[in-house]
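The structure appears right after this line, and notes come after that.
Moving on to chain A:
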Amino acid sequence: MHKARTILAAAGLAALAACGASDDGDVVNVYSHRHYEADQILFDRFTELTGIQVNVVTASADELITRLENEGEASPADMLITVDAGRLHRAKARGLLQPVTSATLEANVPDHLRDRDGEWWGLTQRARVLAYHRERVDSTQLSTYEALAEPAWDDRVLIRSSENVYNQSLLASIIANDGEEAATEWAEGIVENMARQPSGGDTDQVTAVAAGAGDVAVVNTYYIARLVESTDPEERRVASQIGVFFPNQDGRGAHVNVSGAGVTRHARNVENAVALLEFLTGEEAQGIFAEANQEYPVHPNVPWSATLLSWGEFRADTLDLTVLGELNDAAVRIADRAGWR
Partner candidate 1 sequence: MEIALPRNWRLAVRSLPWGWTAVSLVLVILLAIPVATIPIGALAPAGESWAHVSETLLPAYFGNTLFLTLASGTIALAIGAGTAWLVAMCDFPGRRLFRWALVLPLAVPAYMAAYVYSGMVGVTGPFQRLIRAVVPGAGDTLFYWNVMRIEVAAVLFGLVLFPYVYLPVRALLESRAGPTLEAARVLGRGHASVFWTIGLPLARPALAGGVALVLMEVVNDYGAVKYYGVPTFTTGIFRAWFSLGDLDTAVRLSAMLMLLVLTLLVIERWQRGQARYVAPGESSRAAPYPLSGAKGVAATMFCALPIAFGFVLPVLQLVFWALRTAPEVVDGRFVRLAANSLGLAAMAGVIAVTIALVLSYTSRLDRTDITRAASRVALLGYSVPGAVIAVGVLTVSMFLDGFLGGGARLILTGTAIALVAAYVVRFLAVAYLPVEAGLERVGTNLTEASRMLGARPLRTLLSIEVPLLRGTLVAAGTLVVIDVLKELPLTLILRPFNFDTLATRAFQLASDEQVAESAPAALLVILCATIVVAVLHRTLDGKPDIGR
Partner candidate 2 sequence: MVAENQPAAPGAAALKLDGVGKRYPGADCDALRGIDLEIRDRELVAVVGQSGCGKTTMLRIIAGLEVPDTGTVSIGGKVMAGPGTWVPPEHRGVGMVFQDFALFPHLKVEQNIAYGLKHLPRAARKERTGRMLELVDLEGLAGRYPHQLSGGQQQRVALARALAPEPSVLLLDEPFSNLDAPLKASLRDGLTKVIRRTGVPTLLVVHDVEDVVVLANRVAVLREGRIVQQGSPIGLCQNPGDPYTARFFERLRTPDANRFPIEAIEEETTKGAG
């Protein structure tokens, strides 16, 4: 009995000894919110090309940021990757990133998709669009995000929880454009028009529209595109019922967000991190982001995937992405007060 327990205890300790990042050999340690399979393919390719080992830790951006703050100088992270510009801004504001100068990066990433001080760089773009049911909605009925809050759409709108960063950033962009009061009214209108209480992710909203729970959903482009390109006939069936509409084309344009990365302030492998950044924004990686993940690349020369091309060009909101981060707190409060779960 004693022996058994000692062995168990020793095993436990041994198991715990293995965890986390390391920094022996040529490595770069990445804290990433993205957990798509395509990313791992890219990291492996990077290692193939450069011999630098990529250690990835995935968790939500909020966790990662809190973690970086707590770790301080002792942090092993070299790079932070998030899926939302707002969170990138938050990381910068808390002094967790460092500026990077690189001609390659500047060529790869257009001005409006990166931090003006070079502390973060966009990797991919995603638009937040309206997915509507082809049979029940005529696309002429759709126009702007703001219009969705009107009574005509009562009980027909599907959107995920306000706790999700994509919605927070969308709301932040509306605050920036229309002011807090109008944004509050908009949020309240959306809540009124919800066909059901928010549950599930963006894909759930799309399938719900297809199944008739609502008529229009607010979702990111790559979720729809993935359904279209899915190997599962059931998922393709869902996608076939859906039309894609880019809102606010007569105005400021559709809300666009970036997934991006920055080098951490206390990184120990700065050169490796910059190299990884350059790779990820380079044409090869961008092409994979586009094809495998159905995201819009940032690199101006890299073509879109077939599905995205089929949806056509669109006007994108050129709002400074930093603003999304600055207005995040206000957005959360407005959403809470409006009862947007």
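Here is the rule we use: a residue touches a chain if its C-beta (ideal position, glycine included) is under 8 Å from a C-beta of that chain, and two chains touch if they have at least 3 such contacts; residues count from 1.
Keep in mind how these were chosen: all candidates are chains of the complex that A comes from, given by their letters.
Model, not experiment: these values are computed from the prediction.
For chain A, the touching partner in this complex, chosen from 1 or 2, is 1.
In the complex of the two chains, the chain A residues touching candidate 1 come out as 1, 5, 8-9, 11-16, 18-21, 35, 57, 59-60, 62-63, 66-67, 69-74, 161, 163, 196-201, 203-204, 207-208, 210-213, 232, 234-235, 237-238, 241, 332-333, 336-337, 339, 341.
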